[in-house]
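All protein chains but one are shown in place.
Right, subunit A next:
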Amino acid sequence: MNTAAAGIVPEPIARQPWEMLIPLFALVGFGAAVLYSAGGGAMAPFASSHLLRFSIFMVMAMVIAALPRDLVRMLTYPAYIVVLLLLMAVEAIGQVGGGSQRWLDLGFMVLQPSELMKPTIVVTLALFYSTLPVGMTNTWRALLIPGGMVAMPMALVLLQPDLGTALAIGFGGAMVMLLAGLPLRWFLGAGLAGIVIAPLAFFYGLKEYQQRRVMTMFDPEADPLGAGYHITQSKIAIGSGGVFGKGFNEGSQSHLNYLPEPHTDFVFATMAEEWGFIGGLFVLTVFTFILRWGWKVAQASDDRFASLLAGGMVVTIFFYAAVNLMMVMGMAPVVGIPLPWMSHGGSSMLTNMICIGVLMMVNRWNQKAPRRGLGA
């Protein structure tokens, strides 16, 4: 669609990646409808602020999309250091909420720096690998420095403690490393090590409430009023929706407060109750479109930095969506990860719009310098 620029449509508009934007707008609009219902059938407080945030962050994404490559390369490491300092600041002076210390009150807004770290780590590693001499890709130096770059923010986020975000950062970093061409056996080795360490980490590393959440995933009915309540109620909401759902604004699970967090982490369950399987398929399809467009952008770039950057962003968005959906369907432990563009929440909207903005930026770079022939 972006290439089929007919004469009627002005060029700056036709240039936009509509094959991604239209599904995205649809998803955000759908999310607003679900939030309208979750808000008890009103725009306030969720739906209107959801749309407002999206508009603001869309503008921000366009600004990001307009950034020149050199500026991005130049700002990458400073940005990483700033976000890392913010994470340390959270540790020192951050606000405590919900049992962990994640937020930084900047006066005009409450910032969750760990969210910013997710796209930042991707950009940072992409830059690192694009500047790493090709011959060193399969040496230990290719792993040691980026490993430290990933481990530092992960450790800080784990201290908060926020396992979900820490995993997201680690996952994003690892995926960029994979795409950067690091030897596969390292990943296999790490996977094996993970299998060995996971039980140890479970028993000694996790807080009790985190352990309970993990256990709950395997048997939610064991503790129907405690940790299993979230998953049980979420499954009831999704399951009771059936094929076509109970109808807009008719979801009893969310309207009568049985479903916890119906507007944030469990927004998919709220949606599925009212829109059924059809609504769920729509959401999955939209994510497929957006992610597929992201991969196309990554593959279309001939620049190592840009393609790693795009791939990392796609993976970051995917991590959000997949973990959230697995969680609400009872296939993953309850970790506080919202669903991109549907959940109500500023920080996750910010992160995901940064990802989209970066993808649009890479897309623009691609358009300016179309891929040269075959090979590098």
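The criterion applied here is as follows: contacts are C-beta pairs under 8 Å (C-beta built on N, C-alpha and C of every residue); 3 or more make two chains touch, one makes a residue touch a chain; residues count from 1.
Following the convention adopted for this analysis, contacts and distances are computed from a predicted model.
Engineer: Using the UniProt record as the reference, specify the protein name of the hidden chain from among "Xanthine dehydrogenase family protein molybdopterin-binding subunit", "Phosphate transport system permease protein", "ArsA family ATPase" or "Cell division protein".
Structural biologist: For the chain not displayed, UniProt's protein name is "Cell division protein".
Engineer: Using the definition of touch stated at the top, determine which of A:307, A:347 or A:363 touches the missing chain.
Structural biologist: A:307
Engineer: Kindly state which of the options A:272, A:313 or A:362 is in contact with the chain not pictured.
Structural biologist: A:272
Engineer: Could you tell me which of A:61, A:238, A:342 or A:355 touches the chain that is not displayed?
Structural biologist: A:238
Engineer: With the full complex in mind, choose from A:55, A:131 or A:257 the residue touching the hidden chain.
Structural biologist: A:257
Engineer: Who touches the missing chain here, A:88, A:167, A:206 or A:329?
Structural biologist: Of the candidates A:88, A:167, A:206 or A:329, A:329 is in touch with the missing chain.
Engineer: Over the whole complex, note the residues of subunit A touching the chain we left out.
Structural biologist: Within subunit A, the residues touching the omitted chain are 134-135, 137-139, 175, 178-185, 188, 233, 235-243, 252-253, 256-258, 272-273, 276-277, 280-281, 284, 287-288, 291-292, 295, 298-299, 304, 307-308, 311, 315, 318, 322, 325-326, 329, 331, 375-376.
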